[in-house]
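A single protein chain has been removed from this complex, and every other one stays in its place.
Coming up: subunit A.
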Amino acid sequence: MALVRVISSDGAAFLVSQRLAKRSGKLKTEIETFRKSSDNSEAQPEIRIVTIRAEILRLVLQWLQQHQNDPVLPANQNEQDGRGDAEMGQSQWDRDFLAPMDLGIVMELILAANHLEVKGLLDITCKLVESKITGRTVDEIRTAFKLKSDFKGNEEEQTRLENRWCVEN
């Protein structure tokens, strides 16, 4: 089985099958580039992902493994009617996978899935963050994302007043 070494920003190496890695659009391109530039067709590619740390890379690979037999969804590919595959149901496994995660980690996963071009993972993570934002109040969002207001003086009131025109018109 052909393997590839994927190395995280903090130096952890993951040895995975090329078949699995190629389900990421980015890794697929990297593996092909490596193969074109290498004289030895048997050589094992090594890919450094400088923007993703080990904990996150492990989660992405774990998700890929679970979904390795799903049909491949090309990055950015839309259906003919312009709708993405967001309608496709989320599996129980995905829900359990995301459930214990802090939203900070989910945001890191969004960036990782976007960078590695893993469409299915990107969809479910975006949907999760979106569900914590859309239709929620300011306080609910701050609680969910563990954020504190850092507005000073009347800045918060000012923002509320600025918004008013758009809400009323």
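Just so it is clear, a contact is a pair of C-beta atoms (placed from the backbone, for glycine too) under 8 Å apart; a residue touches a chain by one contact, two chains touch by 3 or more; residues count from 1.
We adopt the following convention: contacts and distances are computed from a predicted model.
Which listed name, "F-box domain-containing protein", "E3 ubiquitin ligase complex SCF subunit", "Las1-domain-containing protein" or "Skp1-related protein", is the one UniProt assigns to the chain that has been left out?
Spelling it out: the chain absent from the display is recorded in UniProt as "F-box domain-containing protein".
Across the whole complex, list the residues on subunit A that are touched by the chain not included here.
8-10, 25, 50-53, 55, 74-78, 80, 84, 86, 102-105, 107-108, 110-111, 114, 122-123, 126-127, 129-130, 133-138, 141-142, 145-151, 154-167, 169
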